[in-house]
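Removed from the display is one protein chain of the complex; every other protein chain stays in position.
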């Protein structure tokens, strides 16, 4: 709140104040941990007096269970990318903190997006919302990497290939989610893009190396 | 609980016992992280079998979505002000711990205040409640800064302008929320005060500097 | 789970294995932070199209709002007592970990106990449940202090009066909650015991000192 005064912002732009990365990383971890745990909070309970009916009820809620598992993997993936990057980051700027909050907003929205995609009707619009949240999260993540690189916020012993690898990895995933959006207007199998595109791109990369 | 005995309080007043700041900061971060994540917990799900109806349903819940985004920015702002201050704090007194708990109470109330302001009817009263929570949170924050300054709880290398800048920033935001209260009785655009007042005050400050 | 084998327990009893206190303290903080934030999760929303009806609706839910505030103060008190003690603790035994989990169980139950006491009907039984949770939490806390003292788990520079002061403080609060139980069968003012008894005991202590 108190940093909303433009006078300060201008001062900060010319010479960025630096903060220890630790507390921001900790705060991010806490938010992501809560978001990933809340995913399971409103899973529909299977109901029925007998085993057959219980299994039937499980089947009725199949899409909710599957979208829960997908979202768990997706948030887990976001966290692991963040973890791999911030392993090498010791200081943060105000700009990086602001980007982190946009990234966190996407994580916080995830349990909601998961419920949206798990409901029935108008599949393509639900799917687009979910995919856009991922594209935004990963685009912001790319901006975070760029800030870290530009302001030299990384440790001296950071492997030089870290940035190239991170941009490539995020780029492939952004492409996967972006391509899935038009596909969703034709088939509910649009999910498959999220797995097939990274897989094929990895294979291509390996061939080129050989 | 156990510190409710007045005998102890008197002893503490004459010669403040000091605690490492780390655990209090950590606890505060955890509480704020949970509060900010819970904001999204009860976002209304858009419903409808077709895209048109889904968009229509999104429109119906517009005020809930907007108040969620505002509250995310507001809690984020509180956290960043706290982060910028406690970067320089290494030890805390019992008094500062007590103030922190009042500040945390305001953060914990935020998801509730967000639901209150997102509902229909009696706009001015809902708005006042929300704005008062912010004014209390920032006034308590000013008291925290004052405690830190008075008891010399800050690091030796703290920039001397930190306190002046923090008081000024918090003062502007308190004014913005306080002024918005009477405005809310005339127009639902009272929200604009929260952005316009800090902006104008920042511009004025810059002119005076030049 | 894996420590349920009695063979290990026997071995542990003769020569306690020690663990760094840090991770247990961190885990406890996270649990308490979540419990204190969840208190506000299901606060009833005031409803009504006009200001008068909104205030009326607030009045109808008065007992829920008051019990939320009391519970916030109560959990805050538990945390502060824990904080003041563990400031001096560096290592923990298996026994202390087990006691901590019973203490945490009481904190985890708090949002539930708060809802129980905030509902209407059969006041004395609701009150007894709430008070018993506090008595158990503080009795377990006393056992934790005793374990720390007995196994010398505290830092070398711990002030010698720490243990006496902690026992006395916890003892007064246990008495306050215990005495309030029979009182609740006569009057809903039984809450007052929680404030009056510590206050009077503090005054008596001060007189004796003079």
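Letters are used for the chains, namely A, B and C, taken in the order the chains are written, and counting of residues starts over at 1 for each.
The rule we apply is simple: a contact is a pair of C-beta atoms (placed from the backbone, for glycine too) under 8 Å apart; a residue touches a chain by one contact, two chains touch by 3 or more.
These numbers come from a predicted model, not from an experiment.
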Next item on the list: Over the full complex, note down every shown chain the hidden chain is touching.
Entry: A, C
Next item on the list: Return the single residue from A:37, A:63 or A:158 that touches the missing chain.
Entry: A:37
Item checked: Hidden partner chain, residues of chain A it touches -> 25-26, 29-30, 32-34, 36-41, 43, 45-51, 53-55, 72, 74, 76-81, 83-84, 86-87, 138, 165-166, 168-170, 172-173, 195, 198-199, 201-203, 205-206, 209
Next item on the list: Identify the residues of chain C touching the omitted chain, counting contacts across the whole complex.
Entry: 1-10, 19-20, 23-24, 26-27, 30-31, 34-35, 38, 41, 97, 101, 104-105, 108-109, 111-112, 115-116, 119-122, 124-126
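Following the convention adopted for this analysis, only the chains that are shown with their structure count from here on.
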Next item on the list: Determine the chain that sits nearest the middle of the structure, using the mean of its CA atoms as its centre.
Entry: B
Item checked: Greatest separation from chain C - chain, by CA centre -> A
Next item on the list: Compute the distance, rounded to whole Å, between the mean C-alpha positions of chain A and chain C.
Entry: 38
Next item on the list: Mind pulling the residue numbers of chain B that touch at least two other chains?
Entry: 26, 30, 34, 38, 41
